[in-house]
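Dropping the structure in here first, questions after.
A single protein chain has been removed from this complex, and every other one stays in its place.
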Amino acid sequence: MQYETIILQEAPRQLIVTISRPDRGNSINSMLIHELGAVLDLAESMPECRTVVIEGAPGLFCTGMDFQEASDIEGTENLRISDYMLLLKRFTLSAKVIICRLDGKVIAGGVGLVAASDLVLSTERTELSLSEALWGLLPCCVIPFLIRRVGFQKAYSMTLTTKPISAREAHAIHLVDELTDHLDEALRKLTLRLNLLDDRIIVDMKRYFRQMSGITPEIEQAATIEFARLAAQPQVQRNITNYVTRGVFPWERKG
Amino acid sequence: MQYETIILQEAPRQLIVTISRPDRGNSINSMLIHELGAVLDLAESMPECRTVVIEGAPGLFCTGMDFQEASDIEGTENLRISDYMLLLKRFTLSAKVIICRLDGKVIAGGVGLVAASDLVLSTERTELSLSEALWGLLPCCVIPFLIRRVGFQKAYSMTLTTKPISAREAHAIHLVDELTDHLDEALRKLTLRLNLLDDRIIVDMKRYFRQMSGITPEIEQAATIEFARLAAQPQVQRNITNYVTRGVFPWERKG
Partner (left out) sequence: MQYETIILQEAPRQLIVTISRPDRGNSINSMLIHELGAVLDLAESMPECRTVVIEGAPGLFCTGMDFQEASDIEGTENLRISDYMLLLKRFTLSAKVIICRLDGKVIAGGVGLVAASDLVLSTERTELSLSEALWGLLPCCVIPFLIRRVGFQKAYSMTLTTKPISAREAHAIHLVDELTDHLDEALRKLTLRLNLLDDRIIVDMKRYFRQMSGITPEIEQAATIEFARLAAQPQVQRNITNYVTRGVFPWERKG
């Protein structure tokens, strides 16, 4: 299979996915969501596969929604946000362990991929931020998974202040599980450990923890509905259009 | 408008409230609850206003319930505790960002004002404690908001041990969002950042996070009912009377 937005490598019992949209700041478009889903399908079809590793470019893991695409295909927002939410949910229910390998910026929707992953390894130079509120939006789909990891207040203050947090801070609040200067070595050790687990236990574990996560179908649906509602507001549309057509950020008109 | 228990100042896009009951240890009486509510009304009526800052006296932010008043107006307890709960709830749903600026002790009900605020700035000399259990009471209204910020166990251990925690510890558990020796500068930077946000997003954000907070009308009601039940117990009444009339703390009769 040919991929447009990712590079896929195979290692023993492991798939490694590199998000690769260098000309679009590794932002999330429909194709990326689709192709990440396809990789999960592939992994599920490989009984020997235990882990799926997701990484970005050096210095940039992933930014949020691709605003260019969002402004092109107005009206289909609701559909795409459901696809994004479904992808995050699949991370948390997959029979494979999803590991994020961070070494750079993570912004907006990119934080959702991280928050919904099973385990997150990161170097010191990672920085994570939720910039949505500056655009008149909210990270509706990210929030339930983020609360699961960092608790209510940190998810709330990240959303409200829109201020980036460092890898060190992210580690302190459990958004990063392991902080390391040696990503390869840390990943190798973690993979060895995970490969020791009994075969069927991952999927049982995820299903069991799901019950305790507070994330229900109602919350998933509320997330996509609220995001679609916000995205449809004229002010938000103007913010996106001004950025896409003239390169002006919303706060530059206000500051 | 004239205020009895607070001093109100206006800054650009900001209201600053100073709790001021120097002769009563900045404790919470009916009038303070009423006047804080009036300030929220005022802020809501000012479209330009983005933030409401609450501060206390240097060295003392706020203690809990005014026991003198509580012993005077026996029988109306239930009413007042509902007013207090409603005030905390309004903090979390207001279209304005509520910021606590701490530089001193915070005790019992005062911790509720802090826990229900959107963001909390503090100097190192702040100390927070829940002393209610020593009186035979529980911080029923504080607990749901405190759990939202610090998680179950820390809210529980603060309630059970009644031991003060330092600003540094409060910061580590997210009861304080920013620890600083330069409150004015930290507040100025935070305010600038919050002023960049899209106008209507605050109220949407709060409503959305409310759904994820675990605080329901049932929990709010259970809180006021349980507090009223405990406050009506003869032993608690005796504890308060002994303190108000003779200055004797409950633990002094036992130690």
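The first chain written gets the first letter, and so on, giving A and B; residue counts start at 1 in each chain.
Rule of thumb we're sticking to: a residue touches a chain if its C-beta (ideal position, glycine included) is under 8 Å from a C-beta of that chain, and two chains touch if they have at least 3 such contacts.
Predicted, not measured: the structure shown is a model, and the values here were computed from it.
Across A:Asp23, A:Asp181, A:Asp198 or A:Glu218, the single residue that touches the chain missing here is A:Asp198.
Taking the complete complex into account, residues 97, 118-119, 148-151, 174, 177, 190, 193-198, 200-202, 204-205, 208-209, 211-214 of chain A touch the chain not shown. Although one chain is not displayed, its contacts with chain B can still be listed: residues 133-138, 140, 143-144, 147, 151-157, 159-163, 173, 214, 219, 222, 226, 230, 235-236, 239, 250-251, 254-255.
The definition used in the following text is that only the chains that are shown with their structure count from here on.
Taking each chain's centre as the mean of its C-alpha atoms, chain A lies 35 Å from chain B.
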